[in-house]
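Note that this complex is displayed minus one protein chain, with the remaining chains in position.
Let's turn to chain A:
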Amino acid sequence: MSQYLIVFAQAHEEFRLPELLSVAELHHFDLAVPDDLDVTRPFAVFTLDKEEHARLLARRCILIKSVYEFYARGTTYEELHQQNKAARPKWEKYTPDTSFKFVVNGYNQSIPKARQREVIENFSYMDFLGKIDLKTPEVTMGCFEEYRDTVGNTRHKHEGDGNFREAFFGRLLEEGTARSLIKKFDVKKRLYFGNTSMEAEISLLMANQTLASPGKVIYDPFVGTGSMAYTTAHFGALVFGSDIDGRQMRGKGGISNISDKLLDSVLTDAEQRPGIMRAAAQYGVEQRVIDLCTFDVTQNPWRCGEMFDAIITDPPYGVRAGAKRLGRKKERGMPAVPSQPRPDDQPYIPPTKPYELADLAADLVVLARYLLKPGGRLVFFLPTVTDEYREVDINTMLCGGMEVIANSLQDFGAWGRRLVTIRKTTCESFPPPTFESHAEEGEVEGAHIPAHKDFRGKYFQGFKKEFGTPVEAERTQDGG
């Protein structure tokens, strides 16, 4: 049992703990959450059984910047040094002849060189006799000063230096190597993407929530341009994708209808491959994308259930990508006509109707209960209106045997999206869902109406409240 200092990247606070817990579960070890854990702070001290566990976290968690063997913390250096002296048995072995360096970092405030030197010199009692090596030291000792957020207040140079909230000290165990994957999966450098592609960091966080690993089978029922297929496949999982709109998966290079015959003749075989496969090949995971199918998930051809270890998806919110299902809008009242024989080999495009987000979310959970193996996970994004969101919103879409294990907000101001992780806790088998209309049940008197209901309408009204002043118009980052 040892203590480890985890230094988090300064992003996605609410995703930090769920990711740690998921990666711990993936590697079958327990992660005790400290009682005083404050996820909004970028430093946290965890107690782990084995050093190897700390290393596993550093290698897999996207939000970990680095992991240190923890020696001391304190709201003053006096306190910190006292603790550090007591921790002597942990670091003594490095004192005789190990090459080393010291780093001093500030959070929310940069620390001037002179002060860094001063801080380092105050550790001289540790009596490191090895040589100082700034490039390839055998050990790196890290000291972090965590300052309070001073955004909005101007600060004079050096003002408040040393007036930190808390300082932490330890020995570098492992840099968070998974963070470099954010660059690897950068959407801008991807061979194929669309306007609904998910940013790399979030796609990776989602993949970690699914516990993706070799031999697992993961399904994305709204695969679109495949953002999450690449990251889950990267971690070794086999991936199925489906989408009601085949053009999303194929992209331009892959279209093979008559009018593009000419285009076909100039495209090489590789260029004609579906867009998702081209991007998957770029990442070296082509063989792990088992198949992509065009179908409406509410009219799906899956022969049986309990097939997948996880379902990962960013459902269409109806903002950038229209949320559609097969069928006709009711008001038109068009009678169903038998499909005409196609005049040529143009693909038949069946009519579609809008798919309300609250219905879609509830359907997705029922579908996941059918398609997931027991213990499997459903990981998806749910957009919500910040002011209206209540915790019970998530419960409106749950069904028996499905339990929320994480719910992390990515805040865009007036709206945000929640990454919801649901575990299938039941071993019971269920019949395939019918996806019947939700129209009536939503209007039961007194029933809770979740904030994500009619998200599309609210989005385009700029999240104005029904009565009173409009909510400050926010520029949104991504309309999904």
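The definition used in the following text is that a residue touches a chain if its C-beta (ideal position, glycine included) is under 8 Å from a C-beta of that chain, and two chains touch if they have at least 3 such contacts; residues count from 1.
We take it that contacts and distances are computed from a predicted model.
Taken from the listed names "Trm112p-domain-containing protein", "EKC/KEOPS complex subunit BUD32", "UBC core domain-containing protein" or "Cytochrome c oxidase subunit 4", the protein name that UniProt assigns to the chain not shown is "Trm112p-domain-containing protein".
Note that of A:Ala54, A:Ile111, A:Cys143 or A:Ile244, the residue touching the chain absent from this view is A:Ile244. Which of A:Ser2, A:Thr294, A:Thr386 or A:Thr425 touches the hidden chain is settled by the complete complex: it is A:Thr294.
In the complete complex, the residue from A:Leu326, A:Leu398 or A:Ile449 that touches the missing chain is A:Leu326. When the missing chain is restored to the complex, the residue among A:Pro89, A:Gly215 or A:Pro431 that touches it is A:Gly215.
The hidden chain makes contact, of the residues A:Glu306, A:Glu388, A:Asp411 or A:Asp454, with A:Glu306. Listed by residue number, the positions of chain A touching the unshown chain are 214-217, 238, 240, 242, 244, 246, 249-250, 254, 256, 272-274, 277, 287-288, 290-296, 299-304, 306-307, 326-328, 336-339, 347-348, 350-351, 434.
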